[in-house]
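Complex shown without one protein chain; remaining protein chains in place.
Up next, chain A:
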Amino acid sequence: MDLLAAGFVYLVAAVIAVPLAKRLGLGSVLGYLIAGLVIGPVLGVVGGETVDIQHFAEFGVVMMLFLVGLELQPAMLWRMRAQLLGLGGMQVLGTAVLIAAAALVFGVAWQASLALGMILALSSTAIVLQTLGEKGLMPTAGGKGSFSVLLTQDIAVIPMLALMPLLAVNAVAGGHDGHGDSGHGAPAADAHGHGHGAPTLFDTLPDWAQAVAVLLIIGGIIVAGRTVIRPVFRFIAEARLREIFTAAALMLVIGIALLMNYVGLSPALGTFLAGVVLSDSEYRHELESDIEPFKGLLLGLFFITVGAGIDFQLLLSNPVGLVGLALGLMALKAGVLYVLGTGFGLRGADRWLFSLGLAQAGEFAFVLFGFAAGAGILGAEVIKPMTLVVALTMLLTPLLFILYEKVLAPRAVRTEDRAADEIDEAGSIVVAGIGRVGQIITRMLVTNGHKVTVLDHDPETIENLSRIGFRAYYGDATRPDLLHSAGLEDAKLFVAALDDREKQTELVHHVAKTYPEVTIHARAHDRHHVYELERAGAHLAQRETFEGALAMGRDAMTAIGYHPFRAEAASRTFRSHDREALDGLRESWNESGVSKSYIDAMRAHSQTLFELMKADRHDTHDRSERGWTPPPKGDASL
């Protein structure tokens, strides 16, 4: 089967299985695995090429770590250090040691046992975070604890990747894997075989020089991320070509992966570092949005190949043993979590959520199995059944969540919510467009102590704003994915302040439709635009020039000799009358746009205003002038 046909089969399987799995509450990872299972072992549509495709798809993992890095702002990590090192660190270490001990008992070599321990200590970030989010359990103490542990595990992957080669039985200095394979579908032997790769200039260096070079390169990534990458992205962003920005993002990730491969380090480590370095840059959300689809597809493809590689015969030959192993693994992991949860103050329902929710093994296990196989630590006789066991634990997770929700949570008392919120929530106000209008709004909100996330497509403005401490991100605010990564679903208020009239209406329409909970304030060009924006779903639309022009009108009156307070009063009268006109004409405009009846109504309003202002000039006391006039002369009652 050629690659295109194979790709088609994979896509068909994914498109059918993943939505089905999600509908059944199994999560997308299981959906991909099942899709692979169906086209591989069950139907036998695909076969030999899966290994090639798997190596190509492994690049998804590199991208995933880049994205994980992007999410990890150093400041946030520092704030969560106690939770990460304590709760998360002890979970990873404790579980890894216990599993390794169990593996030793089963007669596995110590290196392989240790590798298994590390690999299986990880839980499924994809399944757990998604489930917690869907069920609204993220803000609970149990949910927050789970988040800390998952975050630690994501970071722990990096030292694990670094440790694996040291465990290799036939240790070769600078062992490397096939993750960075740029996708020529290289034969498995080349990608994974140790020491068979073409010797690079790097390999000819003495050991100490290699170590120095590695340190230099890591330092180089950090320094370049701070100094070179930002101006480069800015230069690219100024071209305003979205696909080129995407190309640049891919170039960055692939380039770093290649470089890391060259020096014999894990490409995942390199891109992870690059991600962390760029995590507080203004291009973070745009990079995230650009890489995310590639990562999602490649990772999905990877999981399908894992599913396709599952040895069905093996499961059928020993179902009890494998299910028993899966249950045992989950019991062990849950036990460690239960003890840690108790130690960290989780009680009742939260402790159950924490222990059961993280009891499965994660998708990283599949990646690390491949890596360990490449390094010669684990053989097929261990990996094949363990892949099944990992898949089984993931399959059981939705059942555990049901057990938690229906049986355990209703009976248990919830741990009292701690007052301090340690997890950095998404900004509660999002401002799109930081031009003349957005800047004033943002500055006002920020100086009043509110967290504002700013989106704009002008790199220079964005960089200047970041420099003075704004949370500003580069990107086209009309892109749905960017709005999503800016945290719009958690936002209290969305301010649309784009300069482009059509884009602005489009944006308001999209946000109103996609995020019905969010209040939308919109900048309008003129009164017709006000009506358009209201129809698109804005809760408030303000003409951008109105207040400024009104102030200038007032100042003009003062300049030609009116008393300032008189001019102020005139501007207030004008404002309220104009607002009335805006309200009065809305219906007519909504019905027929700028029709004859609309124009007539508008004329009538201008006439009233003129008479109102004229009446004020006469020295009479009539009802149109309500402010600060003495009672009529000769009123006998006074």
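The rule is short, and it goes like this: contacts are C-beta pairs under 8 Å (C-beta built on N, C-alpha and C of every residue); 3 or more make two chains touch, one makes a residue touch a chain; residues count from 1.
Criterion: contacts and distances are computed from a predicted model.
Q: Which choice in "Nopaline dehydrogenase", "NAD(P)H-dependent oxidoreductase", "Amino acid/amide ABC transporter ATP-binding protein 1, HAAT family" or "Spore germination protein KA" gives the name that UniProt lists for the one chain left out?
A: UniProt lists the chain left out of the view as "NAD(P)H-dependent oxidoreductase".
Q: Among A:A115, A:A567 or A:A581, single out the residue that touches the unshown chain.
A: Residue touching the absent chain, from the options given: A:A567.
Q: Which of A:R23, A:K596 or A:K633 touches the chain that is not shown?
A: Looking across A:R23, A:K596 or A:K633, the contact with the absent chain belongs to A:K633.
Q: Suppose we count only contacts with the excluded chain; which residues of chain A make the list?
A: Interface residues of chain A facing the absent chain: 554, 562-569, 619, 627-631, 633-634, 638.
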